[in-house]
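Excluded from the complex is one protein chain; the other protein chains are retained at their positions.
== subunit A ==
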């Protein structure tokens, strides 16, 4: 799914974060939004997801260059947060399954999808563990598993490596590329390793 950002400006009170910004993000690629803190990376991600309302302009999505454009809907968006945002007292499997249960499928189907996603992020053997028993890197992999399980065509990742070491960051890069086979991946990051691995970088400082 392609993302079209058209002349958006975001304002918080008196502070303008992005002004008249435009970009087209191609489907099936890993695109990094880069820039210093305060440049609007997370804001733009939130705008694409519909969580942040723009002061002007609009964000639309389309399934192809000639397809009609529409406003993004919740079922288009999967989100990988900065921390894992896990339900600490629940199992790893439950944590991933909640990424699917909102689709209205049965518990059995959700469990199967969640298990498959955990296998893809190499956490299949930890399905029965409690989330609070996992390391930071493992928790972040839960977030990716949840995004994988959701099957959404757009995955937005907000600083997914901010609290991870180099080895875990490398794992995240692999997971991002695993996601792009089924989704458009947009990563807000200032991590050099992720920036280097992205197929395209959009520098918001220049915006």
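Quick note on the criterion: a residue touches a chain if its C-beta (ideal position, glycine included) is under 8 Å from a C-beta of that chain, and two chains touch if they have at least 3 such contacts; residues count from 1.
To be clear about the criterion, contacts and distances are computed from a predicted model.
Within the choices "GntR family transcriptional regulator", "FtsX-like permease family protein", "Phosphocarrier protein HPr" or "FAD:protein FMN transferase", the name that UniProt assigns to the complex's undisplayed chain is "FtsX-like permease family protein".
From the options A:7, A:56, A:102 or A:135, the residue with contact to the unseen chain in the full assembly is A:102.
Residue A:158 is the one among A:2, A:138 or A:158 that touches the chain not shown.
The missing chain lies against subunit A, touching residues 42, 45-46, 49-52, 71-75, 77-79, 81-83, 85-90, 94-95, 98-104, 107, 130, 132, 146, 150, 152, 158.
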